[in-house]
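Structure, as structure tokens:
All protein chains but one are shown at their positions in the complex.
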Amino acid sequence: MRIGIKARKVAKNLSLHALFILICFVVLIPIIYALAISFSAKTNLTGGIFAVTDFTFDNYIHIFTELDFGTWFANSLILSLSTVLVTVIPSTFAAYAFASMKFRGKTAILMVLLILNAFPQVLTMTAIFALFRNAHLLNTRIGLILVYAGSNTIFAFFNLKGYFASLPSSIEEAARIDGANRPQTLFRIVLPLARPSIIVTSILVFINCWNEYLFASTFTTGEELYTLASGLYALQSNNLARNWPQFAAASLFVSLPVLVVFFSMQRFMVSGLTAGGVKE
Amino acid sequence: MSLAKNNASKKRFDGTAYLYIAVVLLLVAVIVVFPIGYTVYISTTNMNLYHWYDFDFIGFSNYIRAFAQTNGEFLRSLGLTLLWTIANMVLIIFVSLVLAVLLNIKGFKGKNIYKTLLMFPWAVPSYVSILLWRIGIFNGEFGLFGDISRFFGGDSFFILQSYWGAFFASLMVNVWLSYPFTMSMMDGALQSIDQSLYEAAKLDGSGFWRTTFAISLPEIAPIVAPSLLMTAFMQFKQFDVVYLLTLQKGAQTGAGLQTIITYVHTTAFESNNYGLSSAISTIIFMLIALLFSRFAYREAKGRGK
Partner (left out) sequence: MKRQVIIPLAALLSVVALAGCAPEGNDSSTSSGTPASTTITFWHDNDKAMMDYLASAATDALKDEHIVVQAVKKSGIQDQIKLYGNDASNGPDFFFGAHDAIGAYAEMGILSGIENFASAETLGGFMESTVDAGEYKGTKYLFPLYAETNLLFYNKDLWKGEMPTTTEGLLQYNKSRVAEGGYGFLNQYNDTYNAAPWVNGFGGFVIDANANPGINNAATKEAAAYNAKFAPTMSDGAYDTITNLFLEGKADGILAGPWFVSSVKEAGIDCGYVSLSRFALPNGKGLAPYEGVQGFAVMKYAEAKKEAIGKALEAMADVEVAKALAKDYNCTPALTAASNASEVTSNEMIKETQYTIAQTAVPTPNIPEMGVMWTPFTNFLTAVNKGGDVDENAEKFQNEALQAIANMH
């Protein structure tokens, strides 16, 4: 009987693995394609989709020796992490207020925020540019962080609000009865419970900033402020002399930190709810 | 019972709430509201190449011009944008949900590896992955589609050259780019479901399907609804995918596929008439507000009591 259950578990796991290996393969065809190119000594796009021509690591070596990847990497990291802080902290407070406090104009504010978020930000780039020029924020990291924070905050806030509103009210009620004030409730009770949502939201903001290139390449004028995404964009925009293997290697390298962050965050994703075994 | 409902019952306004939301509102005011206001202001001026810095107030004539130019093609692009939004949302929700539910099957060891691998489309800057799709997959000469077509004895196959071919290809790429976010939202939501609900269901003898439809989906629906609404907005204003696949300079495929934003970009913005293009931007904004205000109101009201 026990062996039977175990065997069934193993079989279930195996079939799930098989299924996901297949899914990942299909989904990642463009990535595998880039991977094959990145290990090729020369561009050979006509040679077949996954063909590696003269296997080499040179393209990866090249992006470190010939490009200023270190600076770009540091810039991306500083921008993305700062934006995550500047976005997620205020959004958390706001989400909490909207989920559990009663105040005048709440529905109206929510609705306006939702509709504002529907406006394509790229259409207002000139306006932001004019604002920043007068505020001397062009060519600064603060300027970019502000743009990113402004464009991500509504999204972040709504994500968080969805979670907060779904937390069982009995928990907060119990805390309030125990004499905890609002900030205490927020920090000691709500935040630990909402940890997965905060992490998902932070990752969302992080990736959005990490991969942003339009504002990064428009609002800064020197290479010393290039991010990975905008530096790579400058490389490929001059596509007259595109070197595919190096471009592929650089692209994959840019995405690697995102995957590492995502993977390492997974163990924090288990909710306080599940871990603490709180019951409604 | 949720936090919201509980506190609503107290019927007391809490003024400190404004402090909690102050920074968000400030950020939005500076980075979102001000630029929109400025755009509206520019839309009433004659700011163009010939009056780049010395523009004057000209009233609503830009709006009159914009409406005068509302032709069949503009309306067609608007219709296509709606279809595009709906098709994307259906596919994105379906794909993300299936993946998230499968990933959360009890006792699935090693799922974090797959979850991370499936994040890849999100991790690569979009202009890079769109390029990879254009060259690696859709190129009729040496891409995967061309290879497949030739394998079956066909000719080189240029999917991006026909209207619906380009639509289908863009849809594919956009779903590919978008599902990781919704999947991870759903995954996070699934993980935050109270485990006791599942234990109870197990005692009742419910199977995988029953549990999924009776517990998982209803539980995550309210959590992910706001982000899905946001995702729908994002599809509506999507620009990169259609533009980079079919309209980029030097790679125009002649598919004629235009969403509302690519249409405005290739018509109004190229003229460098900021007054006129600001008027068009403002009209689009009004349009979006009109189209989505029902959903926005329901969302705001529904969980905002």
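Letters A and B mark the chains as written, and numbering starts fresh at 1 in each.
In the analysis below, a residue touches a chain if its C-beta (ideal position, glycine included) is under 8 Å from a C-beta of that chain, and two chains touch if they have at least 3 such contacts.
In this text the structure is predicted, and so the values were computed from the model without any measurement.
Novice: So which of B:44, B:77 or B:139 would be touching the chain we can't see?
Specialist: Candidates B:44, B:77 or B:139; residue touching the omitted chain: B:139.
Novice: Which listed residue, A:28, A:52, A:89 or A:191, touches the chain dropped from view?
Specialist: A:89
Novice: Since one chain has been left out of the picture, which residues of chain A touch it in the full complex?
Specialist: 42-47, 78, 82, 85-86, 89-90, 93, 126, 129, 133, 136, 138-142, 145-146, 181-183, 187, 217-218, 220-225, 233-234, 237-243
Novice: Mind pulling the chain B residues that touch the left-out chain?
Specialist: Against the left-out chain, chain B lists 16, 19-20, 22-23, 48-50, 52-53, 65, 69, 134-135, 139-142, 156, 158, 161, 249-254, 266-268, 270-273, 276.
The definition used in the following text is that only the chains that are shown with their structure count from here on.
Novice: Where on chain B does chain A make contact in their complex?
Specialist: On the chain B side, the touching residues are 1-8, 10-18, 20-25, 27-28, 30-36, 38-39, 42, 99, 102, 105, 107-129, 131-133, 135-137, 139, 141-144, 147, 176, 181, 184-185, 187-189, 191-192, 194-196, 219, 222-227, 229-230, 233, 236-237, 239, 250, 261, 274, 281, 284-285, 288-289, 292-293, 296-297, 299-301, 303-304.
Novice: Please output the residues of chain A touching chain B within their complex, sorted ascending.
Specialist: Touch list, chain A to chain B: 9, 12-13, 16-17, 19-20, 23-24, 27-31, 33-34, 45-49, 86-87, 89-91, 93-94, 96-104, 106-111, 113-124, 126-128, 130-131, 146-147, 149-151, 153-155, 157-159, 161-170, 172-173, 182, 190, 193-194, 196-197, 199-200, 203-204, 207, 211, 213, 229, 232-233, 236, 239, 251-252, 254-256, 258-259, 262-263, 266, 269-271, 273-274, 277-280.
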